[in-house]
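A protein chain is absent from this complex, but the other protein chains hold their places.
Here is chain A:
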Amino acid sequence: MQIDWWTLALQTINFLVVVWLLSRFLYRPVRRMIEEREAADRKAAEAAEEKARKAEEARADYETRRAELDETYRKREAELHAAAAKERNAMLEAAQNEADALIAEARDRIARERREALEALQARIAGLAADLAKTALKGQAPSATAEVERVAAFLDGLSGAEREELRRDLSADRGAVTVTTAAAPPEDLRTAWRAALSQRLGDDLRVEFIEDPAILGGVELHLPHGALRFSVADRLNRAAAAMKD
């Protein structure tokens, strides 16, 4: 095998030229382009990061503003609630005061009307009492003797049939007439009563006397099956019954 040293030298030079050629027209431009692209990409990435940072700042600002608005809204809401509560309490207090005033006024009016009604009632009662007293005392005899005469006049005024009916009542079972007075009559008055009654209701009439302060005044004649009342108490009872009617 022969070695051509010229060829060896030329090929060595040729390869070195190839190295220069590729370095000059391939590697250097490619590296420059790659670096330019990387720089552009880096710049774009930085711009994107800057935009992202601004966006993040805007978002943070938005969050801060929203938080402030929320806080303001909460404060405003609390103030409105407080004002509403205050106004409600004031209205309730005013209503309570008004109600209290109305109640007090009603009570005063009721007390006044009650007092007026009581006074009117007392006046009416006084009038009624006066009427009752007048009624009760109207038929009162001026004396015990006059009372005997009054009863005699009443018996005399009866019809014959009525008087006969009284006599039959007294004759049955030998009845007696009981003369009831508020105070025990003296003997002369008893005698007058016996005389007056015997004369009108029969000679054999038995007359008894009873003292009863409850009749207040006047006299009551009690027969076996009835009574003739000329007492003050009887007149008062009848007047009271008439008032009720």
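Just so we're on the same page, a residue touches a chain if its C-beta (ideal position, glycine included) is under 8 Å from a C-beta of that chain, and two chains touch if they have at least 3 such contacts; residues count from 1.
Here is the rule we use: contacts and distances are computed from a predicted model.
**Q** Not counting the visible chains, the remaining one has a UniProt entry; which protein name from "ATP synthase subunit a", "Amino acid/amide ABC transporter membrane protein 1 (HAAT family)", "Signal recognition particle protein" or "Chorismate-utilising enzyme C-terminal domain-containing protein" does it give?
**A** Per the UniProt record, the undisplayed chain of the complex is "ATP synthase subunit a".
**Q** By the contact criterion defined above, which parts of chain A meet the unshown chain? Give residue numbers in ascending order.
**A** Answer for chain A: residues 1-4, 6-12, 14-19, 21-23, 25-27, 29-31, 33-34, 36-37, 40 touch the chain left out.
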